[in-house]
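Every protein chain but one is kept in place in this view of the complex.
We just call them A, B and C in the order they show up, numbering each chain from 1.
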Amino acid sequence: MNTTAKLLLYCPDKQGIITEVSNFITINRGNIVYLDQYVDHVDNILFMRIEWEMDNFQIPKEKVKDYFDTLCAKKYEMEFGIYFSDQKPRMAIFVSKLNHCLFDLLSRYTAGEWDVEIPLIISNHEDLRPVAERFGIPYYYYPITKENKAEQERQEMELLEREGINFIVLARYMQIISERMIERYPHNIINIHHSFLPAFIGAKPYHQAFVRGVKIIGATSHYVTQDLDAGPIIEQDVIRITHKDTPETLVYKGKDLEKIVLSRAVNKHIERKILTYKNKTVIFS
Amino acid sequence: MNTTAKLLLYCPDKQGIITEVSNFITINRGNIVYLDQYVDHVDNILFMRIEWEMDNFQIPKEKVKDYFDTLCAKKYEMEFGIYFSDQKPRMAIFVSKLNHCLFDLLSRYTAGEWDVEIPLIISNHEDLRPVAERFGIPYYYYPITKENKAEQERQEMELLEREGINFIVLARYMQIISERMIERYPHNIINIHHSFLPAFIGAKPYHQAFVRGVKIIGATSHYVTQDLDAGPIIEQDVIRITHKDTPETLVYKGKDLEKIVLSRAVNKHIERKILTYKNKTVIFS
Amino acid sequence: MNTTAKLLLYCPDKQGIITEVSNFITINRGNIVYLDQYVDHVDNILFMRIEWEMDNFQIPKEKVKDYFDTLCAKKYEMEFGIYFSDQKPRMAIFVSKLNHCLFDLLSRYTAGEWDVEIPLIISNHEDLRPVAERFGIPYYYYPITKENKAEQERQEMELLEREGINFIVLARYMQIISERMIERYPHNIINIHHSFLPAFIGAKPYHQAFVRGVKIIGATSHYVTQDLDAGPIIEQDVIRITHKDTPETLVYKGKDLEKIVLSRAVNKHIERKILTYKNKTVIFS
Partner (left out) sequence: MNTTAKLLLYCPDKQGIITEVSNFITINRGNIVYLDQYVDHVDNILFMRIEWEMDNFQIPKEKVKDYFDTLCAKKYEMEFGIYFSDQKPRMAIFVSKLNHCLFDLLSRYTAGEWDVEIPLIISNHEDLRPVAERFGIPYYYYPITKENKAEQERQEMELLEREGINFIVLARYMQIISERMIERYPHNIINIHHSFLPAFIGAKPYHQAFVRGVKIIGATSHYVTQDLDAGPIIEQDVIRITHKDTPETLVYKGKDLEKIVLSRAVNKHIERKILTYKNKTVIFS
């Protein structure tokens, strides 16, 4: 497999941008293997994802970002990111006591389904250490109390820094992430919320759903922002229920939704197929 | 087709109730053609629907309710309703300006899909009179202002009374129904809300969904209660959307959801397959 | 509303085609309001849909096709079609005895939901004449027997020709369309099949689904080709069922699927958002 470069960008839409970006690549002998774009006609913003093989590309990998910035991005006021397929993103998993999402993430990782490294799991409980050990992933225990929360998070962030973590997956982690950590990993913390957001924000959504008597329940994966359960939504899915369901059966049925919805979001993130704009996501296919 | 009786009831669950109710029917030579029951084990409530042919039934139709009350219902503290298939429920439709739900309801009615009478349509606008005329249904225009609302509703209720209306369908009717009318038709006013409740209560839910960036939209039919968009949910359905959708395309896609979800709810109501308890519905199959 | 031109094309993918097509439009002062493209990397085919306002376009409407053919299409071996928004496509509906799809199509038409003309309905039965009359659409009755089929179809085709029909919608029309008519309207005859194709091809698919004991049923709209129920699929949808369903309830539930799936397909066709290639469809958003 050749190394590819993946370029994600958005900017005010003007004619010729797609051509100019394509030319930047092909003139320098990059072979384009993916191109998709979308224009938000309300705000007049172009969103674009382009991927090309680096084999014969004339610009060395370490200079691509600089060259693209100078030759294209500044000219069109682009926000952009460039990623190379031979640099696997490094992902940390945060868990508490529920194991279904963790099992699903580690199964896919172990099966080689994703181009990612998972060097560590962080938890505020010891419960899931055996799962981590089963899959051979280091497990770090940071019990959290009101008093020690700031200090523990500081230590967690040092660990994440030391391990070169690029993004964090909250796999049913039952602690609110502090502002400081969110700012350090903007649009790089993925949460799974066990409801069809924005319905049933906050605690015990299945119980809320039971009381409200809804006929369908859902799960939502989103980037974490300062507003609880209000960050950009990446993926949602739902399942039909009936009056026969109890809070317990909702929890059971919801687990499958949660793990699949979270893993779909993580997959899109790893593949660099998500752009975030105005608290919403553009998801490339 | 034989006339059938449909009995819907709920009561504290005790052993033998199903047998006793069945016996009440079979001893009196009723032929049971439908029996379904559900027990809420949390609240220990039995919900039951039973239907039988009246042909050889020993108790005359007009006395069934009284006999059942005396022989079964009082003994077990039942809430119950009895309906006969040869007495079609009479349904009023309330509309404003949007026609997709109205077309769907009248098409099914005209096609003979439902055992119902629709003697009238009420609107606060003249816009949909041509649709009513196309299907030959009397159309009553009651323009509503802050000043005249109470008086207009009073007249509407007189009309509904005069026409022997049993239940009301709000087919995208853009007025809040007053307390008085809700009390007159308890669990007999069906609304369609163009969101996946309880998400996006109130005005412009598709616009709210667009701003929030959800990946799935929905529609919800529910009985109208005093609390806005908070009555017992009868039916919900959803459709997947993407970042490419605009508020306009959401409105377009949502229309199909709304009309199908509303018609499913109306169908269940006409067939007497809904029991309401604790602001939730039990829907028989 | 300005008149727009809609250009649909596919051709072997080469670099620069999108730019060249865009330039053809913008150099001649067309304002592009829609552009979407898709590349099939297996067969290396580019599919593209582009739409622009004709207001200041330098090339007169009647010459656009010729100019585009000369300047772009031949060069890249394109298959293409050009359509103008002020020329509404003319659609014929074929029905037999079932009315739910017909009601849905005519409701949308009457509500002005689609940019289409429906000058006529053709049927092999008289049953649905009252529906046609209700909506004020001429209804032509061509009873079909083995003996008269060829002759009747000949007359139908004359009528279609006379009325300038562009495409045909088979709204549960229970006759096989002859080769001659299919060849006259290639990829312009839309059928709705009441199963999740390719499951349950042919007659009585709900009954087949009941016997097979499936847990989900579906409906499929597709272009008609010589092979029965095997043409390019435009749209499908499904609904969950249970062991409690009978062939009758499947028919009832399926009706809603059929009419929505058919109308979605018709909508895409009217909006010129479908390209057909290798017995498959590319559906633009």
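Going forward, a residue touches a chain if its C-beta (ideal position, glycine included) is under 8 Å from a C-beta of that chain, and two chains touch if they have at least 3 such contacts.
Note that this is a predicted model, so its numbers are computed, not measured.
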Sole contact to the chain not displayed, among A:41, A:162, A:244 or A:278: A:244
Touch list for chain C against the chain that is not drawn: 38, 41-42, 196-200, 212-216, 218, 232-238, 242-244, 246, 279-283
Where the missing chain touches chain B, by residue: 15-16, 18-19, 22, 26, 33, 35, 39, 41, 240
Where the missing chain touches chain A, by residue: 99-100, 103-104, 107, 110-111, 113, 131, 134-135, 242, 244, 256, 260, 263-264, 285
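Just so it is clear, only the chains that are shown with their structure count from here on.
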Rotation angle (°) superposing Cα atoms of chain A on chain C, nearest 5: 180
Distance between chain centroids, defined by C-alpha means - chain B, chain C (Å): 36
Inter-centroid spacing, chain C versus chain A (mean Cα positions, whole Å): 39
Inter-centroid spacing, chain B versus chain A (mean Cα positions, whole Å): 42
Overlap residues in chain B, where contacts from two or more other chains coincide: 242, 244
